[in-house]
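Before any comments, here is the structure.
The complex appears here without one of its protein chains, the remainder shown in place.
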Amino acid sequence: MKKQKSQYEIFREKIKIILYGTDTILGRMFDLILLGLILLSVLLIMLDTVQGISSKYHDQLLICEWIITVFFTIEYILRIISIQKPVKYIISFYGIIDLLAVLPMYLSIFFPGASILSIVRALRFLRLFKILHIPQINHQSLQLKEAIDASKEKILVFIYFVLISTIIIGSLMYLVEGKESGFTSIPMGIYWTIVTLTTVGYGDISPQTPLGQFIAAFVMILGYGIIAVPTGIVTAEFAKSSLKNNAVNSKKTCKKCQSQIHFDNAKYCYQCGTELPNN
Amino acid sequence: MKKQKSQYEIFREKIKIILYGTDTILGRMFDLILLGLILLSVLLIMLDTVQGISSKYHDQLLICEWIITVFFTIEYILRIISIQKPVKYIISFYGIIDLLAVLPMYLSIFFPGASILSIVRALRFLRLFKILHIPQINHQSLQLKEAIDASKEKILVFIYFVLISTIIIGSLMYLVEGKESGFTSIPMGIYWTIVTLTTVGYGDISPQTPLGQFIAAFVMILGYGIIAVPTGIVTAEFAKSSLKNNAVNSKKTCKKCQSQIHFDNAKYCYQCGTELPNN
Amino acid sequence: MKKQKSQYEIFREKIKIILYGTDTILGRMFDLILLGLILLSVLLIMLDTVQGISSKYHDQLLICEWIITVFFTIEYILRIISIQKPVKYIISFYGIIDLLAVLPMYLSIFFPGASILSIVRALRFLRLFKILHIPQINHQSLQLKEAIDASKEKILVFIYFVLISTIIIGSLMYLVEGKESGFTSIPMGIYWTIVTLTTVGYGDISPQTPLGQFIAAFVMILGYGIIAVPTGIVTAEFAKSSLKNNAVNSKKTCKKCQSQIHFDNAKYCYQCGTELPNN
Partner (left out) sequence: MKKQKSQYEIFREKIKIILYGTDTILGRMFDLILLGLILLSVLLIMLDTVQGISSKYHDQLLICEWIITVFFTIEYILRIISIQKPVKYIISFYGIIDLLAVLPMYLSIFFPGASILSIVRALRFLRLFKILHIPQINHQSLQLKEAIDASKEKILVFIYFVLISTIIIGSLMYLVEGKESGFTSIPMGIYWTIVTLTTVGYGDISPQTPLGQFIAAFVMILGYGIIAVPTGIVTAEFAKSSLKNNAVNSKKTCKKCQSQIHFDNAKYCYQCGTELPNN
């Protein structure tokens, strides 16, 4: 009995190394196969929505989709079994995505059409960086995250002000242009304002009256200045974190002249030539 | 008599705490209800302009709108009564908005259609930050304001030059393209130039002749470089204020002259030469 | 004879003060009237191209245009007469613009339709800053000019590379999409590429085949990264000039400890507390 349990534990260990590990050849190979299957699966779901392809190969696509889903299901179960704290995995971000990636196919048995929701398995791509395990890229994405986090608050405050403006401008355009130009309601006017302020400019709705075009030109020039603001916020954060990481402002202090700003790799004080402390 | 007046004053005090205060539970609750009503009211006005909804529920929407308007009116009157300096409130930015938020509905009795101007009450959302009273967000919006203020002048000078260019380019396109392509007049050409330079690009008017398309391509590449300028201005301001706040803005205060911005490693006040506290 | 010449010289002096001066009341008033007339004139030319207005008021507009032209002509002649070095003025930037501003109307006597070229007098607006004489704004536009000048070379090199790319991408799209989608020739493909890379996106030509849309998506994401480059160049210049102008790096040197980086307005060395030299 004890031996059998031990065998089960050895099996669990092995599975865990394959599923979660990235250092062994087997673990790495599994990860690459997994990524390939996710890519394949996402492509299949996409193709199944293309008229010409779906009408011809729908059945074949469906079968492939089911095979991959079963594979993902087994993987999901093995992940739960092999890990020490299964609940922690299940309620983790990746755990929820892994579940959502298989659920829609099973739901599609009862609700045909739900299978398309499987597209959510595209989120499993996020695991790439965990799999690749390249410290440099992890560092890059961390720096990205930091700069975005630091600027998030300012950008939200900014967007709040922009949204209030879009209500006012959208209503104004609704009053000026009226229904003939496609400004059929205030929400439509707001939609147009957002399309214009963000410089997307579909052209599905565009002002037709001279006054409307004048206001539109004004809104565009406003948007011109406005688009600079989030860029400015994010850039300043990047520059800050970038300067912090690379530049000059080391904490070395010259023992003789007490000057404090040196290159990170400086060995001698640039002021008096004294050797700098090593740390 | 004296007692009665005192009671009125207690009432005024209470009202003031509820309307202007954000520290008591009652004051905070009132603020949240107010925000909710503003949101509701703005949504109602919007929906009333949507054909399908308006034709069915116009009366119900109107009744709700009137109830909220009466509520806002009472609030406005109480705000005037309860504050020490009512005139200062009335002519303040928020006071004018509060008045404009209720006026259109009363005007709509005499001029039907004026009720749509009630949308201006969206501006009451600006009070959010005052209500939320989160110092961090106030700080953020202050920093935003500072950077935008500092770059405003440069951007205006820049837009002045851009506007002169749009007149020249717009006229050129009017001459080159002519009425067939939608360039019916010079103002139309200017409108097209602004749509293009700001990279909005509706496509309602677009050049059709080879020469026109060549000039258009040139204008776009120009716009490419030009869009960089306001962004550059704002970003530099952000970076400056950001550096000022972080690199230099140590929390040392000179005991003698009270100046506050010193280098992180400063030992002596740069203003009066007094030794700075060590921390 | 001598007296008469002297009178003529007094007259010249007076005219010069009015035309070129900005310090006397008369000189300032003349400048404001001039700006007003330029604005009026540009508006008149624009309105004359608007169908509805032109058909009704063409004659009145033409008369006004002639009156202003005569005024500008007299001004131009007086400018030449009153200045010491007339040739220098005539071949200067402003001199050429002043001439171009009146020439089209006289040409229109022989070539009807040339009058529209008078729109070039919009360039006379550039004089505004000279007229306003506000040092702060002059400083702003100088800073703008500096940063743009400094980044001009880098941006030109960059645009050269972009243009080579547009030829390759444009040809590719011409081959892939063909004439049905509006890609009628390689120049048309290049036009589309520029419209897309600059994120203008008219939509007058847009890819219809799956492969074309795939390449287009790739081009857009490329453009996404590419638009960042000129912005980055200009912003870095702004930041540099902004740091140079405002910040810390004054050339003051402490006589005692020889530390060199101080605030611009520092009076005492932050290192040793010694008084700093005044310059």
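Per-chain residue numbering starts at 1, and chain names A, B and C are given in the order in which the chains are listed.
To be clear about the criterion, a residue touches a chain if its C-beta (ideal position, glycine included) is under 8 Å from a C-beta of that chain, and two chains touch if they have at least 3 such contacts.
Small disclaimer: the values here were computed from a predicted structure and weren't measured.
Undergrad: Touched by the hidden chain, which of the shown chains?
TA: A, B, C
Undergrad: Among A:17, A:37, A:155 or A:175, which one touches the chain that has been omitted from the display?
TA: Candidates A:17, A:37, A:155 or A:175; residue touching the omitted chain: A:155.
Undergrad: What is the set of subunit C residues that contact the non-displayed chain in the whole complex?
TA: On the side of subunit C, residues 153-154, 157-158, 160-161, 164, 167-168, 171, 174-175, 184-187, 190, 196, 199-203, 206, 210, 213, 216-217, 220-221, 223-225, 227-229, 231-233, 235-237, 239-240, 249, 253, 258, 260-261 touch the unshown chain.
Undergrad: Give me the subunit B residues in contact with the hidden chain, please.
TA: 199-203, 231, 235, 239
Undergrad: What subunit A residues would touch the chain not displayed?
TA: Within subunit A, the residues that touch the unshown chain are 42, 45-47, 49-51, 116, 119-120, 122-123, 125-126, 128-129, 136-137, 140-141, 143-144, 147-148, 151, 155, 159, 162, 187-188, 190-191, 194-195, 198-204, 227, 230-231, 233-235, 237-239, 241-243, 246-248, 262-263, 265-275.
Heads up, the rule we're going with is that only the chains that are shown with their structure count from here on.
Undergrad: Hey, which chain ends up farthest from subunit A, C-alpha centres compared?
TA: Checked the centroid distances; the maximum from subunit A is C.
Undergrad: So what's the Cα centroid distance for subunit A and subunit B, whole Å?
TA: It comes to 30 Å between the two C-alpha centres.
Undergrad: Residues of subunit A that contact two or more other chains, please.
TA: Those would be 199-203, 231, 235, 239, 258, 261.
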